[in-house]
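Yeah, one chain of the complex is gone here, protein chain that is, but the others are all in their spots.
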Amino acid sequence: MITLGCDIGSLFSKVAVMDGDDIVASGTAATTGNIESEIKDLIDGVLKDAGIDRGNIECTVATGNGADLVKDAGFVEDEVTCVAAAAYFYIDKVDMAIHIGGQSITAMSMDEDGEVTNLMHNDKCASGSGRFLEAMSRKLNIEITDIDPLAAQSDKDVLISNQCAVFAESEVITHVNNGEKLPDIFAGICASVANMVVAQGRRFSSAEDYTLTGGVTRIGSVVDVINSKLSGNYHAFPHDPGLAAAIGAALLGATE
Amino acid sequence: MLFAGIDVGSLTAEAVVLNSGGIISYESMNVLPNPVDSAHEVMGRLLKKQGLGWDDLHYTVSTGYGREKVQEEGMAQQNISEISCHGFGAYTENLEVRTIVDIGGQDAKVIKLNGNGELADFVMNDKCAAGTGHFLEIMCKALGVTLDEIGPMSLSSRKPVRMSNRCSIYVETEVIHYLQRGESKVDLAAGINKAMAERVVALVRRVKVEERVMMTGGVAKNIAVRKELERMLGTRMLDSKIDPQIIGAYGAALLAQREGAR
Amino acid sequence: MEINQQGLFDRVAKIMELIERMQYKLSDEELEGLMNFLPPDSRHSLSAFFESRFRDTSIIFLKAISNWILRARIAPEQGKKAIIVPFNFPVEFIHGFSKAYPITSEVLSTLGVVALEGQGERYWDMAMGLGLPDHICSSNTIELGSMLGSVDFKPQAIVSAAPGGCDVNAKIHEFVSHYLDIPQYILQKPPDDSERGMEAYIKYTNTLISELEEFIGEELSEDRLRSVLGKANRCTELYYELWDLHKARPSPVPNIFSLYIYAIRFSIWGTDEAITALEAMVDLCKKRLEAKAYPAKEERARTLWVYTSYYFDFPNLFNWMEESGYSHLGDGLDLFFPQPVDLSSMDTMVEGLATAAWNMPMTRQVGGESMSRQWTEDVVHSARELNADCAIYCGHHSCKQTWSVVSILRKELMDRLGVPLLILQGDSWIRKMTPISVIQHEIEEFVNNVVSSKKKTKRKLRKRRQNNNQQQGE
Partner (left out) sequence: MKMEDVLEQAAVMQNEYLKKYKSDGGRVIGYACIATPVEIVEAAGMLPYRLRALGNNRTEIADAHLSRFNCSFCRSVLQLGLDGTYDFLDGLIETNGCDHIRGMFENWQYVNPSEFFHYVRVPHVMTEDSLEYFTNDLRLWSEALQKHFDVAISEDDLWSAIRQQDRIRAKLKKVTEMRERDEPAFTGTEVMAAFLLGTAMMSTDFEKVLDRLIEQRENHKITDIKARLLLGGSATDEVEFLEMIESQGGHISADNLCYGSRAFWGREAGESGDPYAVLAGMYLENLPCPRMFVEFPYRRDLMISSVERAKTDGVILVHNKFCDVHGVDNVQLRLALEKRGIPVLSLEKEYGATADLGRMKTRVQAFLERIAG
């Protein structure tokens, strides 16, 4: 059975196609204006690359903020449901997933069937989301993909302590003006994001095995800080963590 | 004798050179990652344009976020806060001005002057929901228009979209959400400018506005924000004859002239 | 500078005049005709009251409240002292004086948000214009901002019962008292659960009585107090009737009634109007219970709100929930568990007043020796009694006392009852902090994932995972 999961976020649209239990195609596109045609183009492109005929898709499941914009979706699932499903499916004994989205961090605990038993979003007034990382890299003219290698060169603790993203940005500018080096600043930015995630994870103190999802977790410097501070065993999500919700949606398409 | 002001902010850097007769030349650019480089570049461009060298500058004052580093690197003899510089620049520009609303890239401030152009009071954004140039910049990016376009385009809106978030971070998502759902860019631009003006007014309320009011900083060029502000404050703003974006650097140069003469 | 200078109280009173003239029974057409007079914000908010399934009862309730406001307006001309009280002060205390009249700042703010075009935000802006921090409580600041910044009804004194229960509240009262130069009287709560705490509290209550007697120029009359507290006792009975009705599945109590209950508690408790309104509410719920009437197909989740709710969009919170099958079993402000007052002597009645004040919401919970203990006990007790599936904390960023310990409440609720707690964030009175659409989304997401999943059949991912893992292993 071929299913398609479609995660429409505020910054990116993500698509994953599954044939049974195998991921056969996937793709990501920035969402800007004309979303409906963007989604269509993204899906068409992904299917074309994988050589799958659109007619073979048996079920399309949409998730994310803009899920209602996916016109031919069979049904819509909550993002947490999808993330939990994906995490559960690929990781043997996971009982918590923390999803770092564009604007919020969501921790969710799961039972032995992969059903969400509790969830919690991060506090507002938080500089710890993907959006913050993106804004900072834009500000400092660094590609998101370059953050990790850059932060890895850091040899000094530069603290970003403002919890308001607006003021945190001023703080970053102050650091720049004080002559702090970019690697140190980015390491500081990564740590501030990571600390938000840690606080969130610690709210599920009984969790023993956790995974991290969302595009931000591609950045090793963020993940390293999280793992050094969060108790419990970390299990890396075995596919692109940015696609977790889309994969989960595709998985659920075949289950329902 | 030549005096100079260098204003390195969070988004743009400006340089102004003047003599006793007034402004000789000015220059403006987007900042580089390093404030010292920005200062060097913006003043370098100006000097090159005028066929001058750094040594021709008798006294220079730096201001803005990078003011200290610029001084440390020897490009200025003194650094003065952007609040004083904006105040003095605006006052010299028009002696009637008593209140200045300055919207910079990262900070918004309201400056009050006494009859002698001295700083009488000021407030800066410490609270949520500040309206800054950065806010507009991000919104423009979301809309896919330039900072120059967002003002004029919104004037034709009949039905500005109401932004329902106070926090500027969340407004961005809101704008994307509306875009995804097919709201017109014109109405969104109008909504954004209105939200911006509301934020500025909230700051202005914290000082008792004294006539007359001048708006400086890059956002002053946004006709829609300006009009909305005039409406909300019930006052017509003074026009600055020089580019409102360079008032800070102009003030710095004027203060350099004063300090350098001491 | 152009700012509309008309104050919140005066504007609310105008809307209340309309309500006072309203007929008790209104057809849809008549209602539509009336609503057309109102500006869009007011029309939208007020429409929540007029859902046909509880319209008649709402009108009785609204008339009781409008009567209260309109009497407050004429109180000074009748030689009565208009006294601002906070929500956590038993109003029957002031109703006990013939020459004084209580006005509750939080109720006024809420009415302003509900009834006015622009939702009273301009008054918040006035307070911010003075430089007050944006993390203080909007429930007070909207009304008090109006007093500080506009031409408005001015009270003659302010009573504060918040010291010990809420810093923000107590602080803003102090500010207003100095800014308007009116006397401030205080009933402070010792954070002490022992007998010593109650003893001190009774002393403080007696001191407050003498201070008020002197200010009002009237001795608290035993007969009048007995009459007021007698009516308060009747309100208490009706409160527990509604409490019991809440227990039924599906809940026969309209969601918005949880708000009516404490609106009555905070303004007219101990008056005939209060009794009439509560009786009408009980009647309606009994009828709904008999008919097993519920606005949605099924009751999907029974939610207990642990502190406040959101008040800037009634239709899209209370009524939306109800129509989605989410019962609102009341919130923390309903948890004041009134006790019948012994009317036999002045002493027993004063003790009754002190006990009532001690048990006012917030004072009783976070004003206790521990900020979390009594709060947790009350929520656990209520969740158990009312068969709640989940609890929801509306985290107004101003409520530092509850934000301080909500993590403890969350853990205790889960450990002791297995009831999950959803933590929301947003200003209860200002729509711009968190839009209602976000709040709705989070409630749905929580119910779908955490509450309903317990009921629905499990997905079959487990088996698939095992198969998948086996294949991988092979």
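As written, the chains take the letters A, B and C, and residue 1 is the first residue of each chain.
Here is the rule we use: a residue touches a chain if its C-beta (ideal position, glycine included) is under 8 Å from a C-beta of that chain, and two chains touch if they have at least 3 such contacts.
Just so it is clear, the model here is predicted, and its values are computed rather than measured.
Enquirer: Specify the shown partners of the omitted chain in the complete complex.
Expert: A, B, C
Enquirer: With the full complex in mind, choose from C:104, C:119 or C:160 the residue touching the hidden chain.
Expert: C:160
Enquirer: Using the touch definition up top, pick the residue from C:26, C:70, C:200 or C:296 that touches the left-out chain.
Expert: Hidden-chain contact among the options goes to C:200.
Enquirer: Would you mind spotting which of C:138, C:372 or C:448 touches the chain that isn't drawn?
Expert: Only one listed residue reaches the unshown chain, and that is C:372.
Enquirer: With the missing chain put back, one of B:84, B:180, B:240 or B:257 would touch it. Which one?
Expert: Looking across B:84, B:180, B:240 or B:257, the contact with the absent chain belongs to B:84.
Enquirer: In the whole complex, not just what's shown, which of B:119, B:223 or B:242 touches the removed chain?
Expert: Looking across B:119, B:223 or B:242, the contact with the absent chain belongs to B:119.
Enquirer: Spell out the interface residues on chain B facing the chain that's missing from view.
Expert: Contacting residues on chain B, toward the hidden partner: 65, 80-84, 107, 118-122, 124, 126-127.
Enquirer: Which positions on chain C touch the chain that was left off?
Expert: 130-133, 135-136, 160, 163-164, 166-168, 170-175, 178-179, 184, 186, 188, 190-192, 196, 200, 203-204, 207, 366, 369-372, 395, 397-398, 400-401, 403-408
Enquirer: Could I get the residues of chain A that touch the absent chain, sorted low to high?
Expert: 123-126, 158-163, 167, 170-171, 173-175, 177-178, 195-196, 198-203, 205, 229
Basically, only the chains that are shown with their structure count from here on.
Enquirer: Show which chains lie in contact with chain B and also with chain C.
Expert: Touching chain B as well as chain C, we find A.
Enquirer: Centre-to-centre on C-alpha atoms, which chain is most distant from chain C?
Expert: The chain lying farthest from chain C is B.
Enquirer: Between chain B and chain C, tell me the centre distance in angstrom, where each centre is the average of that chain's C-alpha atoms.
Expert: 45
Enquirer: Provide the list of chain A residues touching at least two other chains, using ranges where the numbers run on.
Expert: Correct list: 124-125.
Enquirer: Going by the touch rule set out above, which residues of chain C reach two or more other chains?
Expert: 434
Enquirer: For the complex, which residues does chain A have touching chain C?
Expert: Those residues of chain A that touch chain C are 21, 78-81, 84-85, 88-89, 92, 108, 112-121, 123-125, 203, 251-252, 255-256.
Enquirer: Within their complex, state which residues of chain A touch chain B.
Expert: It comes out as residues 10-11, 31-33, 35, 65-66, 69, 102-103, 124-125, 131, 135, 140-141, 164-166, 169-170, 173-174, 176-179, 182.
Enquirer: Which chain B residues qualify as touching chain C in the complex?
Expert: 123, 127-129, 164-167, 174, 202, 205-206, 209, 232-235
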